[in-house]
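Note that this complex is displayed minus one protein chain, with the remaining chains in position.
Here is chain A:
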Amino acid sequence: MSIVTVQLGQCGNQIGFEVFDALLSDSHSSQGLCCKRENEAYQASCKERFFSEEENGVPIARAVLVDMEPKVINQTLSKAAQSGRWKYGQHACFCQKQGSGNNWAYGYSVHGPRHEESIMDLIRKEVEKCDSFSGFFIIMSMAGGTGSGIGAFVTQNLQDQYSNSLKMNQIIWPYGTGEVIVQNYNSILTLSHLYRSSDALLVHENDAVHKICAKLMNIKQISFSDINQVLAHQLGSVFQPTYSAESSFHYRRNPLGDLMEHLVPHPEFKMLSIRNVPHMSENSLAYSTFTWAGLLKHLRQMLISNAKMEEGIDWHVRPPLSGLPSLGKMSLNKDLHFNTSIANLVILRGKDVQSADVGKKF
């Protein structure tokens, strides 16, 4: 089943480009550990989800690009075309001349209604191209004007027009010391609207990803494209095809449905986050070895001590010793110092994945 991505604003478009790039280069990478048939199945599944086929074989991303000023979209389109391996649809973008001026009200109340028809039209065309449709993935930032305002407006519209489809919003939490002075206004307004109309909010904080770049990836001069590449890596690790725990013959068909089913048990709790191990630069990979037990241990401790990355984990935080009755598959641990989980989903990729023992630890 396919996912249609809606990229909004400068942030959304820059991230969207990196995500598609990462997805495609992963599925075509030469480091596959499996047999050819499996690789092809993987590639086909990934492709069906995110790309549609074109006559001369270059996959076209299933995406709609929206921005209120033309510079970023032009840049994104040309970067994709330059890569030679994929591109965006020619008519898949909508832009205006004058931006939103970091003003949520402009995005939501002025630009949104004014261009509602054109934007929804583009989305509809993209959805019609899908054989079976899983849902929407909307990438936006909260600090600016376009991503936040038009994002809130579009999500609301999608809820009205496509009430049976799932919507996951990828929202970017701005830096604490500010990129935009009115970011607090824009963020609160966006969150309040999205909470009602979206099905899941996947949150990425700029501060956290920046730290990952600095500490784990050892990048000296971090630029936004470095940050976006880390984000794309994390998103790719969630969205690429997976087998289910029960049947390992076919890839699971409905990515968004699976995620929501496991992670959003109650509509009031829909803010999600990703923790990814291991995360390191290409150079360090050559010198590292991993075991499933070690990775899972780190991941579990990251989860319970609320650490966002593999470094600086507080190992003193422990779950309570008394065994509490677990309700169904989800365990609710009631220790106050301990990060209480509502729901978790663990996705494992790699060699000997069957031998990894997730078991009762989580």
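Going forward, contacts are C-beta pairs under 8 Å (C-beta built on N, C-alpha and C of every residue); 3 or more make two chains touch, one makes a residue touch a chain; residues count from 1.
Assume contacts and distances are computed from a predicted model.
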| item | value |
| --- | --- |
| Chain not displayed: protein name in its UniProt record ("Tubulin epsilon chain", "Golgi apparatus membrane protein TVP23 homolog", "Kynurenine--oxoglutarate transaminase 3" or "IBH1-like N-terminal domain-containing protein") | "Tubulin epsilon chain" |
| Identified contact with the non-displayed chain, of A:14, A:45 or A:190 | A:14 |
| Residue in contact with the excluded chain [from A:12, A:59, A:99 or A:236] | A:99 |
| Per the touch definition above, residue among A:113, A:178, A:267 or A:294 touching the missing chain | A:178 |
| Identified contact with the non-displayed chain, of A:70, A:113, A:267 or A:294 | A:70 |
| Listed residues A:1, A:58 or A:214, member touching the removed chain | A:214 |
| Chain not shown, touching residues in chain A | 10, 14, 69-72, 75, 97-99, 101-103, 145, 175-183, 210, 213-214, 219-225, 227 |
